[in-house]
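With one protein chain held back, the other chains of the complex are shown just where they sit.
For chain A:
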Amino acid sequence: MSEILIKNASVCDPAQGINCEPMDICIRDGKIVERVSGNAKVIDAVGKLTMAGGFDGHTHSAGKINVGRFINPNDARKNPVPGLSGQVARTEKTRAQVGYNTPNTYAIGYRYAKLGYTTICEAAIPLLAARHTHEEFKEIPILDKMGLSLFGSNWQVMEYIRDKEPEKLAAYIAWGLKASRGYGVKIVNPGGGEAWGWGRNVTGLYDPVPNFDVTPAEILIGLAEANERLRLPHSIHVHCNNLGKPGNYATTIETMKLFEKVKPSRDRQALHVTHVQFNAYAGTSWRDFETGAPMVADYVNGADHLTFDLGQVIFGPAVTMTADGPVEYANARMLHEKWSNQDIELEDASGVVPLFYSPKSFVNAVQWAIGLELALLVKDPWKIMFTTDSPNGGSFVNYPEAFTYLMSAKRRAEVISGFSKMALDRMVLPGIDRELDFYELAVMTRSTQSKMYSRPEKGNLKVGSDADIAIYDLLPGQVDPSTEYAKVKQAFSGAAYTLKGGEIVVKDGEIEATPKGKTYWVNAKVPKSIDAAMQKDIDRKFRKYYTVSKANYMVEDSYIQKPVEIDTEGVF
């Protein structure tokens, strides 16, 4: 029995409405408990901000990030955030580390833990390549992981939607999650991946997908209804059509509206829209490009059925990686950059392209502003998850820097002062004086995630929850984030303590222990007869069109590290 007592912590736990109040936290055997014995190890947290462990709900940390590493060996040497990037030699406790945007697996685990993060969700698992994702998961230390499986351009999905077979569609989703050991349904540029199979794209919600006689809108609604039928813990997770294109805010709002009629089957949103910064662009071309954040925020403020994440841009080098194949080709051509592409038979397409966000580029400056505008214009932080869509908008190691933008108008003004007049004319950020407090920051980095992924044991400090805890060397009330942002950034960059499952993994910003994390996956139950009918259809797919057998497609148990199976019972 291992016991820890965190004494006199200054606790910020929005799930319980606790706003920076002094409290003790008791831990036994990895869980938060009411009380501990006198033998408990004591952590003196006087004067230290204490929150649940951070939960990054949308990051690219396994799978196609390996293509990013492969084509960018230069990234391995980059060190723009000392202590959290670049090359670090192995020690007795840690493996060797390299990289900035595309760190090696060990570095990902250590660096998230140093930021006080303890759970991540990899936002794109191609079904056929899922085994690879889990192999990387195994080598990412400390963190608990989950992943979202891609369904948005899948032939079987499109056929079932076209042929109006919602029950078989749900059975297929359940099977696909099991095959890939995924946690939820990811949809990227619905229909666009299939169009990209022929070098094309779809232009919006009602543009038919070549050869499949369905529209992106039908795919979205079909998958959302299947998702709710299966009572999955997470809603559908949507990367909208037209990502990265001026004027796309209209498609984004249209997509959000589509789900007003979808009833969630659990106490969570019906829709999660991801990295909205890339989808909140106004204007008609890159010439008259401007922010579309106010329109999107306006809609979100009046809507109750959705959550979203930012995809905040960080200036400097980034590596874009997305299952939106056509977007990456367009990026590569526009930026004259190297381009990697990986289309997956019958399923989806993806690409990887490095780029550089410069504050001198008016487009990049406006992109930077849009992320912050979304966070500050949307009133309810419970609708927002903070992300950089790492490493698309920038590496996660910049989270502490980005927090200072959210918490300090003065800090924003400093950055903005370097922008061109043209950039300033295209954004509304300079007129926004809202500053987030620690409570709101905790909501956006932990609490929203706990709720939106239906993981009540994560992202909060309730009795019974996992003892995943971050303690920062910072006392709310004594440090003023709106002016002392350097202190804020420093404290968030290296937690005084990070506890993962009740074990101290970081102390004074350094790695103390490297336990293995858990892998969450969803096993959705489907009636046997429906499953059998669906299996017949996919047997044919495997026989005729796939290049691997169905038996070899399923990710085997041995790849799932410390599996946590989440069972759901579908409604049929």
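In this text, contacts are C-beta pairs under 8 Å (C-beta built on N, C-alpha and C of every residue); 3 or more make two chains touch, one makes a residue touch a chain; residues count from 1.
Note that in this section contacts and distances are computed from a predicted model.
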"Amino acid-binding ACT domain protein", "formylmethanofuran dehydrogenase subunit B", "Peptide ABC transporter permease" or "Ferredoxin-like protein" - which is the UniProt name of the missing chain: "formylmethanofuran dehydrogenase subunit B"
Among A:66, A:227 or A:279, contact with the omitted chain is made only by A:66
In the whole complex, not just what's shown, which of A:9, A:27, A:51 or A:88 touches the removed chain? A:88
Which residue, A:10, A:59, A:104 or A:252, contacts the hidden chain when the whole complex is considered? A:104
For the full complex, which residue in A:18, A:352 or A:506 touches the chain that was left out? A:352
Across the whole complex, list the residues on chain A that are touched by the chain not included here. 62, 65-67, 69-73, 75-76, 87-90, 95-99, 102-106, 128-129, 131-132, 135-136, 139, 155, 196-199, 211, 329, 332-333, 337-346, 352-353, 544-549, 551-552, 556, 558
